[in-house]
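Every protein chain except one is present and positioned as in the full complex.
For chain A:
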Amino acid sequence: MLNNPNTATRSSDISVEKVALRYGTGEGAVLALDGLSLNVKKEEFCVIVGPSGCGKSSLLYLIAGLEGRTGGMIKVGGRPVSDAGADRGMVFQAYTLFPWLTVRQNVEYGPRRKGMPAAERNRIVDHYLTEIGLAAFGSHYPSQLSGGMKQRVAIARALANDPEVLLMDEPFGALDSQTRHAMQQLLLSVWEHSKKTVLFVTHDIDEAILLADRVFVMSGRPGQILADLTVPFERPRDMDLVMEPDFIAMKREILGLLKNNGGH
């Protein structure tokens, strides 16, 4: 337990303090987030679960700097967030690979923007393409890939840019369960190698427990953090964990929280 709040801020990579977000004004205004706070430590893998429409995506967009907050403070790596930047990589729920670039060029996009020399760029791209098992698909266009492959490339593209934190908004939400399980394993192994700070959003509780060091459970709109649960299971984890009694107990606890605070 940390009793000095300053220590908490310093050791955390993402710090969200009493953040509020309102969409629109007047009658039609939607209060998506209201006084939400959370902290993610360096190299930690945190997952947010919450009912649909509670503001999970909104929170990630705020941290990414893609949306302007109505109130509160967000810091990443100690610096206040004011705009989008390459220090916060993001993988979106929708497929966002650049369709006019090949897989290789997509992964290369961030390093190229930074003006990195070609030799170094190639080394990084090769590394991540191998990591995601798509070394043979470098010259394919995104339209030639399956949904799972597209999201793998999106992960590689975000990591190749070497961001301080990786934000993931239900990246596997559109995939079938078989592919989703494979992607979870792949993400864990990539994360173990890269040791990035990750904030991952899902509404799949199994996925949350399987991936996370800590799970944040969010209330219905306006979204707030109901619980901050540390996941006790040893890594590396695999799918069999889902059948363990301790896993089921944790799942039941989260389900209970969501059921009682599902919003209005």
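Rule of thumb we're sticking to: a contact is a pair of C-beta atoms (placed from the backbone, for glycine too) under 8 Å apart; a residue touches a chain by one contact, two chains touch by 3 or more; residues count from 1.
One rule holds for everything that comes next: contacts and distances are computed from a predicted model.
Matching "NitT/TauT family transport system permease protein", "Diguanylate cyclase", "Cytochrome P450" or "ABC transporter" against the UniProt entry of the left-out chain gives the name "NitT/TauT family transport system permease protein". Within the full complex, the residue among A:114, A:195, A:235 or A:252 touching the omitted chain is A:114.
Per the touch definition above, the residue from A:56, A:104 or A:157 contacting the chain not shown is A:157. The omitted chain makes contact with chain A at the following residues, 61, 64-66, 84-86, 88-90, 92, 94, 96, 98-101, 109-110, 113-114, 141-143, 154, 157-158, 161, 163, 167.
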